[in-house]
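Notes to accompany the following structure.
We show some of the complex, not the whole, and keep each chain where it was.
As written, the chains take the letters A, B, C and D, and residue 1 is the first residue of each chain.
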Amino acid sequence: MIWHDLRDPNDPELDVLAERHNLHPLHIEDCHHRNQRAKVEEGAGYVFAVLKPVHVTDDGEVLITDLDLFLGHDYLITVQEGECPSVRAYLDQLHTAINHSRADQLFYKIADGVVDAYPPALDWFSEKIDQIEDAVLEEPSPLTLQSIFAAKRGLIALRLALGNMRDVASHLQRMETDLIQSDLLPFLRDVYDHLARHMDMVEMQRDLLTGAMDIYLSSVANRTNQVMKVLTVLGTIALPSIVLSGLYGMNTKGLPWLNSPHGSEIVIGLTVVSTVALLLLLKKFDWF
Amino acid sequence: MIWHDLRDPNDPELDVLAERHNLHPLHIEDCHHRNQRAKVEEGAGYVFAVLKPVHVTDDGEVLITDLDLFLGHDYLITVQEGECPSVRAYLDQLHTAINHSRADQLFYKIADGVVDAYPPALDWFSEKIDQIEDAVLEEPSPLTLQSIFAAKRGLIALRLALGNMRDVASHLQRMETDLIQSDLLPFLRDVYDHLARHMDMVEMQRDLLTGAMDIYLSSVANRTNQVMKVLTVLGTIALPSIVLSGLYGMNTKGLPWLNSPHGSEIVIGLTVVSTVALLLLLKKFDWF
Amino acid sequence: MIWHDLRDPNDPELDVLAERHNLHPLHIEDCHHRNQRAKVEEGAGYVFAVLKPVHVTDDGEVLITDLDLFLGHDYLITVQEGECPSVRAYLDQLHTAINHSRADQLFYKIADGVVDAYPPALDWFSEKIDQIEDAVLEEPSPLTLQSIFAAKRGLIALRLALGNMRDVASHLQRMETDLIQSDLLPFLRDVYDHLARHMDMVEMQRDLLTGAMDIYLSSVANRTNQVMKVLTVLGTIALPSIVLSGLYGMNTKGLPWLNSPHGSEIVIGLTVVSTVALLLLLKKFDWF
Amino acid sequence: MIWHDLRDPNDPELDVLAERHNLHPLHIEDCHHRNQRAKVEEGAGYVFAVLKPVHVTDDGEVLITDLDLFLGHDYLITVQEGECPSVRAYLDQLHTAINHSRADQLFYKIADGVVDAYPPALDWFSEKIDQIEDAVLEEPSPLTLQSIFAAKRGLIALRLALGNMRDVASHLQRMETDLIQSDLLPFLRDVYDHLARHMDMVEMQRDLLTGAMDIYLSSVANRTNQVMKVLTVLGTIALPSIVLSGLYGMNTKGLPWLNSPHGSEIVIGLTVVSTVALLLLLKKFDWF
């Protein structure tokens, strides 16, 4: 069994192989265009699959690239599109580790490795969502909104890739081809199982993110409400003072206690009493 | 019939049993990894199932663990992953109670026990949601938001476990295997029925929680509106006083009633009249 | 044909009948536990069904109980769980009216009666939603929120019961049993039809209720906006008065018109002019 | 072929026809009850269908009524329930136009006419939604909310009718009956196609209406924000004036410039400078 591990779809070897193994031009074209959907198709004497390796960079960006596979009876061609360090490392490791595998066994191992790269991405999102949840409750800010937006965008892309990968795994199990021997079926079912579990996880994370968005809005509304109450208390405290000191500041005649030596104390007392009464009134009618 | 009740997936007996009964390495691997999906699969001469026992701790946390089962013709292997006191107690009780059961009957009894542990968890959520509903209407606060968030998270996890368990129960009924005798079918249908009912309940609770979230937002908005009205009434009361007392506090000449002995009374009267008129005006045009 | 009309699942006659007709222990157990899902199952020589009668109390509460039926060749057993006056009345009326019905005909008539009790409940909700719609537009208040919450809760329960009942009716049509004769099929289809129509209605009502919730929020936001505008107008009116009368109330020297006999009139004039100008400015730039 | 065109389900002729053609009592009952679901059922030697004609009144109300059809080998019975001027006009026109049609051809023509009455209703909603979209952006008011509510209600009813009609058209194509000859199949598929297109349109309109609702809320929130900013600017302008003129209005001693002939000018200058500084400060930190 020969494994052709092409690192670039523009490698001229691909065209040589295409001619030798009679690969369909549309499949070769798929190798040249990035951002295909994950899919599996039967060609003449081979199976063509597009998988979606995922990689989380050190600064938290999620990269989803394409890995094209042609599985024949005695050969496997892998074509890597775009840079994905984690799948590259895994492929390099397979080169050294595998000696007498069949082509379909190698095919499975590569698919398994691609699927195993998803949990780190999911963990990264889990952690991010935990941070967002704390932030929306404690200190909702436009930055939090941006984080929610970014996480949402990432999860949407991840879900798309996973959903299509799951369809691929499901299709592989049901495919009637002699290129994949039956002892591999439990392993393919296992791959399907993993993908389904990752998909469940992404759905959960999307639900949590939607919840975080709602709570952001509620949290901001609540804070505005708190601020309004403070403002209203300030207004309530100011009102009697404004009214009474305004009154006694007028240049008109006839106000009581104007000439009393305790006039100021009386008016201040009146002010304090009305303020307290007003505050109690608001409290009593539960206006704030 | 022998029941191997392993309390730890790392028990070396598992490897002995795996070799003796020819258990598939992927199934043994599933036993070693926590947080599997509930599932059922046919192996060579045995059925492998992962169930999800649930346990509510005294302080209201919902724990969902894994219980792996291997059902053979004359043996049953159960592997408990993680701590779940309620399923442990149930299994211990089965040891003393069951004597001459068949392996598939014991399998059913364990599955039934696992499913019967869900209603307490659902009841806990029902009570929690009742508290949340009261809180959002009476005193919406950030704490309520946190409760909603926590309940949502719990329900999402519970729904995931229940949904997969239901698929397992459905699969078990349709499985064409001689390991499960046909007299058990009504009982498996009963298990399916219970799971479907629990699932309905979780969906209802999710709907109610979403409603509670909406009502939180509406309730806060309504309270803000109330506070604004109070503030506006304060402003309305202050306005004439500010304008008129400001006027009569000026050091300019030519204002009427400045020298009248009843000047203050007249101005106060004017203030009161304008205040009342303003309040009535706002009321009339339904501005608040 | 004998009809055993048990009014209590704890009636010892149930156990006698269970033994005589060889009823499955799980079905008897279902009779003893309330809040089953509506379902239909084939037993040995009989059909077991759980229906969900509905009853609206005078003060508008919606009660959903269980009615269990065992349909044999020459007998029908009905077991009523919980109090449901409307189904009780209907059953009593059937006793007097039916003489020479077959067991399956009686079974149909009871199912038909149970389904016919749903429209009053739906009408009650329709009326309630009409009231809520008026309230959210005219006077949104926390009470309205409570009504929405209660209606939502009721509709969720109703939908659940109807959905399962519809599945039962669908199952009954497709059931291959000689216990139900083929002349009943159009009637069962009619029952299914009614349930589907009721289900459509509940879905419509849920949609309307969700809309009412949204409109509540919008309506409150709109009112807050109105109140804010009033407050801003008050502030706009107060501003020139505060500034100018504050100025002329200072004990400093050098202000114009301080000694003019028309000083007050001039300042008041200035105040009025600036106020009007300010209001026009706000209006022009469409700031409120 | 004879067409019995009954304009009232209480027409005694219906009972005569029911007996002559052996129509099922449940179908006759359906004719007497309004607000059936659109449906098609095979009776003994005939096909029974309920269609849902739609009519838009001059003042924009959408009426959805029932039209019952019994299609036999050599007869067609139509029973109109409720007033629907557009379908009445269409039926009258068919009377004059059709001479030698087969019963199933007439059946198709009536169904086609009923379906063709939907586009005017859809257009009415399109126009309404355009108006609502303009209103929510330019002048969101409680009246707009009422329009949204009314349109939503209408679309929900329309979707329900269309959805069931589509099921009917789909069922008619797959029905194995010799009452409908095969040359009609392309025409029935055409009816199905139209209904599917109308359904797409209703779904689009519902999406747009939901969007309009969201935008209403956002638009009101935005306006409130604008009003708040105006209020804050007013407060910012008032603050230095209140503080400084309050200070210089006190009867205490020791303030600078009290006896200066340019005192007022200095204080006014200070006030203006602090106001401008405050406004610039707010602007700089982007607080509004």
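As a convention for this text, a contact is a pair of C-beta atoms (placed from the backbone, for glycine too) under 8 Å apart; a residue touches a chain by one contact, two chains touch by 3 or more.
Computed from a prediction, not measured in an experiment: that's the story for all the values here.
S.K.: In total, how many chains does the complex have, if 4 are shown?
M.R.: Total copies of the sequence across the whole complex: 5.
The rule is simple: only the chains that are shown with their structure count from here on.
S.K.: Suppose you list every residue number at the chain C-chain D interface; are over half of them used by both chains (same) or under half (different)?
M.R.: different
S.K.: Could you work out the angle of the rotation that brings the CA atoms of chain A onto the matching CA atoms of chain D, rounded to the nearest 5 degrees?
M.R.: Superposing chain A on chain D takes a rotation of 145 degrees, nearest 5.
S.K.: Which integer distance in Å separates the CA centroid of chain C from that of chain D?
M.R.: The answer is 22 Å.
S.K.: Just how far, in Å, is the C-alpha centre of chain C from the one of chain A?
M.R.: For chain A versus chain C, the centre distance works out to 35 Å.
S.K.: Counting only residues that touch at least two other chains, what does the list for chain B look like?
M.R.: Each of 217, 221, 224, 228, 231, 235, 238, 242, 246, 249-251, 255 in chain B touches at least two other chains.
S.K.: Once you draw an edge for every pair of touching chains, what topology comes out, line, ring, star, complete or other?
M.R.: line
S.K.: For this structure, enumerate the chain pairs that meet the touch criterion.
M.R.: A-B, B-C, C-D
S.K.: What residues on chain D touch chain C, complex-wise?
M.R.: That would be residues 24, 26, 35-37, 39, 41, 140-142, 145-146, 148-149, 152-153, 156-157, 160, 164, 213, 216-217, 220-221, 223-224, 226-228, 230-231, 234-235, 237-238, 241-242, 244-246, 248-251, 255, 257-268 of chain D.
S.K.: For chain B, which residues count as touching chain C in their complex?
M.R.: 133, 137, 186-187, 189-190, 193, 196-197, 200, 204, 207-208, 211-212, 214-215, 217-219, 221-222, 224-225, 228-229, 231-232, 235-236, 238-239, 242-243, 246-247, 249-255, 282, 287-288
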